[in-house]
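Everything below concerns the one structure shown next.
Here the complex is missing one protein chain, while the rest keep their positions.
Which chain is which? They are A and B, in the order written, and residues in each are numbered from 1.
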Amino acid sequence: MNKTARKYESAALADEGYWTSVSQAIRQEAVRLLEQGAVAGVVGYIAGRRTGTAMPVVAATPDQAKELIFSPACVNNLALYLTKAKKEVRAKGKLAIVAKGCDLRALAGLLGESQLKREDVYIIGIACAGVYGAHADRSQPLCDATIARKCRECTVREPTDTDLVAGTLPALPALEPLEAQELARLEAMTPQERWAFWKEHFSRCIRCLACRQICPFCFCEQCLCDRNRPQSVETTPRPAGNTAWHIVRAMHLAGRCGGCAECERVCPMDIPLNLLNRKMAKELKELYDYEAGLTPQEKGPLTEYKEDDDESFIK
Amino acid sequence: MHTDKVKHDFEPKIVALVCTWCTYAGADLAGTSRMQYPPNVRVVKFPCTGRIDPVFILRAFQKGADGVLVSGCHPGDCHYMAGNFHARRRFAAFRKLLEFVGVDLSRLQFSWVSAAEGGKWVEMVTELTERVRQLGPLTEFRELELAEQWSGATLTTPELKEAYQAI
Partner (left out) sequence: MSRIGVFVCHCGENISRTVDVEKVAAEAGRLFGVAYTCDYKYMCSDPGQNLLKKAVAEHKLEGIVVAACSPRMHEKTFRNAAKAAGVNPFLCEMANIREHCSWVHEDRDEATAKAIDIVTMMVERVKRNKKLQPITVPVTKKALIIGGGIAGIQSALDIADSGHQVVLVEREPSIGGHMAQLSETFPTLDCSQCIMTPKMVDVVNHPNITLHTYAEIEAVEGYIGNFQVKVRKKARSVDMAKCTGCGVCMAKCPQKKIPNSFDKNLGFRPAIYVPFPQAVPNTPVIDRENCTWFKTGKCGVCQKVCGPGAVDYTQEDEIVVEQVGAVVVATGFQLYDIGPKPAGSAIEGYGEFGYGTIPDVIDGLTFERLASASGPTGGKIVRPSDGAEPKSVVFVQCVGSRAREKGISYCSKICCMYTAKHTMLYKHKVHDGQAYVFFMDARTPGKGYDEFWRRSIEEEEAVYIRGMVSRLYQKGDKVVVMGSDVHIGVQVEIEADLVVLATAVQPREGADTLAQKLGISYDKYHFYSEAHAKLRPVECATAGIYLAGACQGPKDIPDTVSQASAAAAKVMTLFARNELEREPIVAKVNERFCVGCLACRKVCPYGAVEEKEIRDRSGNLIKVVAYVNPGVCGGCGTCQATCPSKSVELDGYTDEQIMAMIEAL
């Protein structure tokens, strides 16, 4: 975490009208779909009880759909609700889903991994200005100071391959790419320094597994890391097992992770988990020119090969 | 070619994860040709490098290996046609990850050793053993294994320490 003092701008990135118009468009479409019976439910967000919060919901009636909103507090990756981990949601039938760029990338991954069929889901894409970061002061509007780190360098604000696009994107200023800077800072370190960096972070891990629960790609019914015959990864929250867990998780997400950074957001110990995923995505882009989640792809970078792949590291 | 053995202060533990068709056979050839190499290596046989899960490499380091050698058939020679191609991508990604976490990659060697390359096997094992011997023991994972504190809490008071020692 970069703790150096830095002055953040507090000017709102998008005006109130943008949020209202997106919310309106979602509501209108959700109500129409439910009234026509085209879908059994709409996965979206409603306002939370406290101001500046929102929570995921599966709206099953037009009345419920009228409550749907979109605000900077809509941080969750809703693609999670369409995975096999959420059987009760999938059991409802054909669903519509409100999807930001992050959610879309996860959906594309799920489509490619046979977890979802495109015809079984109606996608309401959002032209997304960004959402709050983990510790944002939610009394403030979405601004330089409150926007999530992943959103600062978002490349998927304009949704593609959706059934409908809600809202139009306001003009957004270029924000300082804090995560890329942090990644570069780590890459410039010596291995020993990096080891110390991660050791400090992983040692704090309490193995609550929130990162796993929130991840749209952790849809396995039995996680490798819960198995005890054989035990590949120690299950107790000790530094050794924690390190193994985070390495194995990053490896399993390599070439699949869409970068929604939900793992990092939900981490109670503030471990910068998305750095691991960003790093793997960056390497796979460099090695195999692959980016996860832009379109549903039949094979990922680690499930295909080319005969002339780089092997400079092999003797 | 009997040479006087030099006694070293530190003898590294090397785990070799190899495929049965090429590298295991290459190591057999080194044996039948009576080549000599350091006895530090312990071989785990797989049907194919495609079977080698990165978790095994991680586990080997965690369980006390100072160096890991992964070796299989040359591209195009895979007994199973494509196993080593898949393995190549998997390892390329995994070593980048290990590097990012701060593992010294000179402790992890990948190679293609065919059934005819007994000499190359000897070279690979000798090189890695020598290199790791220079680097010294892999302390990072061992320290982690021993580390008990979590959530930032440390055993600060003598009472806690005593209670802990008594467990």
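Here is the rule we use: a contact is a pair of C-beta atoms (placed from the backbone, for glycine too) under 8 Å apart; a residue touches a chain by one contact, two chains touch by 3 or more.
Here the structure is a predicted model, which is why all the values come from computation and not from measurement.
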item	value
Left-out chain, listing which of the shown chains it touches	A, B
Contacting the left-out chain in the complete assembly, out of B:Cys48, B:Leu69 or B:Leu108	B:Cys48
Touching residue (missing chain; options A:Gln36, A:Thr51 or A:Ser114)	A:Ser114
Of A:Glu88, A:Glu119 or A:Glu221, the one touching the omitted chain in the full complex	A:Glu221
Absent chain, residues of chain A that touch it	84, 113-115, 219-224, 227, 229-232, 252, 298-300, 302-304
Residues belonging to chain B that touch the chain removed from view	2, 5, 13, 15, 20, 24-25, 27-28, 30-32, 34-37, 39, 42-48, 50-53, 56, 59-60, 63-65, 78-83, 86-87, 90, 122
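The rule is short, and it goes like this: only the chains that are shown with their structure count from here on.
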item	value
Approximate Å spacing (C-alpha centroids) for the pair chain A, chain B	35
Chain B - residues contacting chain A, complex	54-55, 58-59, 62, 75-76, 82, 85-86, 88-105, 109-112, 124, 140-141, 144-145, 147-152
Partner chain B, residues of chain A touching it in the complex	186-187, 191-199, 203-206, 224, 232-233, 237-240, 242-244, 247-248, 250-251, 254-255, 269, 276, 279-280, 283-284, 287-288, 301-307, 309-311, 313-315
